[in-house]
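Removed from the display is one protein chain of the complex; every other protein chain stays in position.
Then we have chain A:
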Amino acid sequence: MAAAVANGDKGFEVPKLEIKFTKLFINGRFVDAVSGKTFETRDPRTGEVTARIAEGDKADVDLAVKAAREAFDHGPWPRMSGFQRGRILHKFADLVEQHTEELAALDTVDAGKLFAMGKAIDIPGGANLLRYYAGAADKIHGETLKMARPCHGYTLKEPVGVVGHIVPWNYPTTMFFFKVSPALAAGCTMVVKPAEQTPLSALFYAHLAKEAGVPDGVLNVVPGFGPTAGAAISSHMDIDKVSFTGSTEVGRLVMEAAAKSNLKPVSLELGGKSPVIVFDDADLDMAVSLVHMATYTNKGEICVAGSRIYVQEGIYDAFVKKASEMAKKSVVGDPFNPRVHQGPQIDKDQYEKVLKYIDIGTREGATLVTGGKPCGENGYYIEPTIFTNEEMSIAQEEIFGPVMALMKFKTVEEAIQKANSTRYGLAAGIVTKNIDIANTVSRSIRAGAIWINCYLGFDPDAPFGGYKMSGFGKDMGMDALEKYLHTKAVVTPLYNTPWL
């Protein structure tokens, strides 16, 4: 039976939304694209056009880089103290918080994300991250060194320069602040390309940053497409660093463009096929809820989605039954409706791709336990879906949709082996009460984040990033600052020193 569709439910209010910012933000001003072109951003609830946005391409990226270069080479931002930068970031955070409702609504119409979650988590989370890095801006330490000769040596941590950020559409706010906050704290200037699906909140943030006192040219936002604007950033000779979050395939292109241009360092936060391993000793209800959340959060459009669920044989059958019941109870519908658990997929492409994977799964012999179909009359809604059975491509490739693949295992060794049999290594979940299993499996899984008896354990202080083809470089935590800093060693001889 299909999951409930709450689209007919009219017992909720869709906030009136005025789209204020649709142009490129370059050097502190909203401007049209050089080409004069625009593109449409659509509401995934209906597929209808929300706004027409200035379409940046190479010429606009050039202008934005020029502004960022000027702001870095001659402007006040890298020259003010970390504390002063921190004060501005605190103000930015306060402004974000003051506009929570409006920003959450923008992300909902742009990305189909749950409005309630946006208000409770995404937007305040962005403000929190800004505050974390506001507090970090005056805590960037070099070190004095222990030299092998009579020399005095020390390191300086210098801002890397002009940064290009390429941000995905699944968490337009969170990803924006993952990238922008530490780079601002470090004293860098930047050009941000939001995804073409979700340019609205990024432009709003550019406006708020200016209001908070971020100087012109420090933060430039150029909406546009990957092959044009994105490629221009990745291959730009005057960008000193590129930070990208998105698919593994595009990540490869970014790195290649960086290599072919000025060898700029790159950090990549890419795809995943993250395992959640549920052991026999787990509390079954807790495990089912955890796995449900891991798979279906943000309609499965999340790089760390728990998309391979390994359940130990002792509780496997009971688990499948309960997981299926829970998926069926999940309410799919308008993300502005507070009763709804799951909104539409981002766009037609993704929607069709997810349905194609569901089709492949069925044809390859996986057992469809529940879901598997689109729902609603318009928009890009898909039922929460569960497959069982092993060794299918749906358990290898990133689907990026509400599709759970449930598989059985016997021993700890087998679980580890299966969990690691992927080219990805972004995150993993472990559900067990046994300390030895938790510790052994935590070290054994080749992934950047391990969540034990929880999932999506994101925190401003916890660095996040992948192993293997899930990428390299960390977002969040003090580690993320490192991406935006150069280390310079300064050495000078010492004479008549009393100690070395």
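Everything that follows uses one rule, which is that contacts are C-beta pairs under 8 Å (C-beta built on N, C-alpha and C of every residue); 3 or more make two chains touch, one makes a residue touch a chain; residues count from 1.
The rule is short, and it goes like this: contacts and distances are computed from a predicted model.
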{"item": "Omitted chain, identified by the protein name its UniProt record gives, among \"Superoxide dismutase\", \"Dynein light chain Tctex-type 1\", \"Piwi-like protein 2\" or \"Aldehyde dehydrogenase domain-containing protein\"", "value": "\"Aldehyde dehydrogenase domain-containing protein\""}
{"item": "Among A:59, A:116 or A:494, residue touching the chain not depicted", "value": "A:494"}
{"item": "Contact residue for the chain not shown (choose from A:32, A:70 or A:138)", "value": "A:138"}
{"item": "Positions on chain A where the hidden chain makes contact", "value": "81, 83-84, 86-87, 90, 128, 131-132, 134-136, 138-139, 141, 152, 412-413, 416, 435-436, 439-440, 443-444, 460-461, 478, 492-499"}
